[in-house]
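Yeah, one chain of the complex is gone here, protein chain that is, but the others are all in their spots.
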Amino acid sequence: MEASFYAAKGRYPGILGWIFATDHKRIGLLYLMSTLSFFFIGVLLGLTLRLELMRSGMHLYSAQTYNAIFTLHGVIMIFFFIIPGIPASLGNFIMPLQLGAPDVAFPKINILSWWLFMTGALLAITSLFTGGGAPDTGWTFYIPYSVRTGTNISLAVFGVFLIGLSSTLTGMNFLTTIHRLRAPGMTWKRLPLFTWAIYATGWVQLLATPVLAITLLLIIIERFMGVGFFDPAKGGDPILFQHMFWIYSHPAVYIMIIPAMGVISDIIPVFARKTIFGYAAIAVSSLAIAFFGYLVWGHHMFTSGMSDTARIIFSLLTFLVAVPSGVKVFNWVASMYRGSIKVDAPFLYALGFIFLFSIGGLTGLAQGALSTDLHIHGTYFIVGHFHYVIFGGAVFGMFAGLHYWYPKMFGRMYEEHLAKLAFVVLFIGFNVLYFPMFISGYLGMPRRYYDYLPEFNGPNLVSTIGSWILAMGLFILFYNLFHSLIAGKKASSNPWGGATLEWQTTSPPPHENFDKTPEVTKGPYTYH
Amino acid sequence: MEQKQALHIVGTKTFVVVWAILIFLTALTIEVAELQLAKLSMIANLLIASAKAILVLWFFMHLKYESTFFKLLLLIPIGTITIIIGLTFSDIWYR
Partner (left out) sequence: MPLWQGNPLELLHTRLNRCPTSSSSKCIYYIISISDSGLTITMTEISPTPHKSIDYTGAKLGMWLFLFTEIILFGGMFLGYSEYRQVNTSDFHDAAKEMSLFFGALNTIILLTSSLTMALSISAIKQGAKVRSMLLQATTIILGAAFLGNKFIEWREHILHGFYPDSPELLTMSHGKILYFGLYYVMTGIHGLHVLIGMGVICFMFVLTQLNKVSSTDYIKLENTGLFWHLVDIIWIYLFPLFYLIK
């Protein structure tokens, strides 16, 4: 039996063996460690924002600093954490194993993607300390302010450009891998749903990110050369910027959520000891979400000055995109019906996902309806919505996946009681923090303001307290995961009794993944 | 996963003929522009450009000799661009 991949001797010793790794498992862990570090920084920034917002009239720091902090919070959470997120970390580690493959199609491009990611992140962080200081435009870099502000936009935006390139190459790599490196007998109909999700996401990464690339380049060109693309004084159209920005950034949210849904689809059958309900529908719904996701970007622009025709069309299309998501939720619940359920931590986080994502999704419909959106656009209602879908959805999905595949990646088990405690504290903190935002938003509290009218004091104080409870939950969660790296019980190859291929090799796997190329004869969720 | 590299070699003659057609189409498109038919010229010229692009794709880029899978794949970026420009114009045309 080969030693685990941690012990494998490659071309380079020690830490260089990681920085120059071409093993998808090592690269997945590199992404995991770096994205979690950025998440941690993003959380600190969020807590700092909540301190300022604790009470009306509070002046912990200047308005300029506040603008920089919420910009940074968004940029870091979105570009440095959740977009690489599940695909780059769990996708990299687990997807080739689920295919029965020895690695991805292009291992060298895989590590290049990570180098691009780290370079981009470091450049963007450098922008805090050079030139005009930290960007203060919000993560959306809207024209005209992003061209006129003296802060260090160009460097930050170029950093994000590199991260985008990293994401594009990863998508290309994963698509080729899934097309070409499936083990014998692994037909498309036998792919685990997590891999189907990574596949659908790959198409979004591939086709949407280049639009972000050109949009960001145009900001830099505009700042340096004043071409006039988006400047009305020169005939340009600021709304065109918003179109180009959201043509990427809406599909981007599907890059965030589709993999998380894939994690849930893999976890539920295992912990219900029952095959998934409607395998084909769930697989197709991942592709459908990816496709429809391209058609709805205008719902971020209902108050921008777009034509009425466009607003009506985008509103209609937005309602369509909810349908495949609904299909998934129904199928997950149906899968649990009459199952033999074991509520371990991965399943608990999956349940949390379903509940929180549903709230987020339903509030999304309120925003997708043109008439209601005109009232709640730019308010805290939106902030509540996207934290429910991105944090309650994608991030809880990532936590579910982390717990589920923890034994496979690290060869040890985390402590189950601590994981459950973390979940409870996290879940309570999350709802206390974000639910009041629907109320204050509905009552008219605008977002991205560093202060607010006293009438909004109540929900804001509750939110800030919720942020502390949430932070505690996160602390317990990560303390458990890190502590168990050294103190956890050794894990067997298949502690959960899963039927997908990653569980048919050791925990952790050897360098080449499998002693012998697996031959697949049945589907991924058969438990007899 | 070893693959025998597809040894289909396109002959020099085919390539040169394609090149000659491309040059001819370039001359044609200049002529059409000279006719100054405004919108009609523009549509005609975009069609000619597309014909040239298809020739380059089909022969120079070997798409003719690839599997149906590769041929169908190309519809994806074309579809994406169409959607992007089309939906944006639902705004621009009606402002």
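First chain written, first letter: the chains are A and B, and each begins at residue 1.
The rule is short, and it goes like this: a residue touches a chain if its C-beta (ideal position, glycine included) is under 8 Å from a C-beta of that chain, and two chains touch if they have at least 3 such contacts.
Here the structure is a predicted model, which means the values were calculated and not measured.
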| item | value |
| --- | --- |
| Among A:175, A:258 or A:520, residue touching the chain not depicted | A:175 |
| Touch criterion as defined above, residue of A:225, A:280 or A:486 at the omitted chain | A:225 |
| Positions on chain A where the hidden chain makes contact | 105-106, 109, 168-169, 171-173, 175-176, 179-181, 206-211, 213-215, 217-218, 221, 225-229, 234-237, 240, 243-244, 247 |
| Residues of chain B in contact with the chain not shown | 1-7, 9-12, 15-16, 18-19, 22-23, 26, 29-30, 32-33, 36, 41-42, 45-46, 48-49, 52-53, 56-57, 59-62, 70, 73, 76-77, 80-81, 84-85, 88-89, 92-93 |
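Going forward, only the chains that are shown with their structure count from here on.
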| item | value |
| --- | --- |
| Footprint of chain B on chain A - complex, ascending | 180-181, 203, 207, 211, 239-240, 243, 247, 294-295, 297-298, 305-310, 313-314 |
| Residues of chain B that touch chain A when the two form their complex | 1, 76-77, 80, 83-84, 87-88, 90-95 |
